[in-house]
Structures are given as structure tokens and as C-alpha cells.
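Notes for the one structure printed next.
So, chain A:
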Amino acid sequence: MYAMINGTRTELPDGLDVLGLVRFAALSPDTVVVEVNGCIIERAGYDQTMLKNGDQVEIVSFVGGG
Partner candidate 1 sequence: MHISSHSDSRTNSDALVIGGVSLTSRLFTGTGKYASDAFIPRVLEASGSEVITVALRRVDLTTQTDTVTRHIPEHMRLLPNTSGARTAEEAVRIARLAKAMGCGNWVKIEVIADNTYLLPDGYETIKATEILAADGFVVLPYVNADLMIARSLVKAGAAAVMPLGAPIGSNRGLQTKEMIRILIEEIPLPIIVDAGIGKPSQACEAMEMGAAACLVNTAIATATDPVAMAHAFGEAVRAGRRAFLAGQAPVSAGRASASSPLTGFLFDS
Partner candidate 2 sequence: MGFADVLDRIERRNFSEKMENYTEDQVRRALGRERCDQEDFLALLSPAARPWLEEIAVRAQDISVRNFGRTMHLFTPMYLSNYCSNGCVYCGFACSNQIVRKQLSLEEVAQEAGCIAATGLRHILILTGEAPRMASLNYLESCCRILQQHFSSIAIEIYALDTPGYQRLVAAGVDGLTIYQETYNQDLYATLHPFGPKRDFHFRLDAPERGCRAGMRMVSLGALFGLDDWRWDSLCTGLHAAWLQEQYPEVEVSVALPRMRPHAGSYSPAWDVSDVDFVQILLALRLFLPRCGISISTRERAWFRDKLISLGVTRMSAGVSTAVGGHGDTDAGTGQFAISDERSVAEMAAAIMGQGYQPVYQDWRDIRP
């Protein structure tokens, strides 16, 4: 399946949950926040949130800023 991750169409394995996606992107869960189709996903629920074909996903983290 595919999903829009941070605005980029990305091919993903079927049956992937958010925790899997974060690991897939080589990220550490406690340094990011994930939003799927406009809803912020609680970290505790990462492994229960399945991704579907066409989902809009945003993965954000803190960066330098004033």
C-alpha cells in the first residue's frame, strides 16, 4: 500500500502500524509525534493504529528555533 508521509507518496508494507512505521523510518518514538489524517496518535497507541492505503501521515519532531 502507499501513504503520504510528510507530503511524499511512500510505498509501505501492508498491515503496518504506526510503531512499525516509526521504526521503518529509523526514528525513536519518543523524539517524534505522529499525526494520521489530521489526528494526533498517542504514543501508547502506536502499535494499535493500523495504517490504511492513502492515509495522510505527518511525522514531526523538535528542531532548533527562536
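Basically, a contact is a pair of C-beta atoms (placed from the backbone, for glycine too) under 8 Å apart; a residue touches a chain by one contact, two chains touch by 3 or more; residues count from 1.
A word on the picks: all candidates are chains of the complex that A comes from, given by their letters.
None of the values given here were measured: they were computed from a predicted structure.
Novice: Candidates 1 or 2: which touches chain A in this complex?
Specialist: Looking at every copy, the candidate touching chain A is 1.
Novice: Which positions of chain A touch candidate 1 when the two form their complex?
Specialist: So the residues of chain A in touch with candidate 1 come to 5-8, 10, 25-27, 30-33, 35, 40, 42-43, 58-66.
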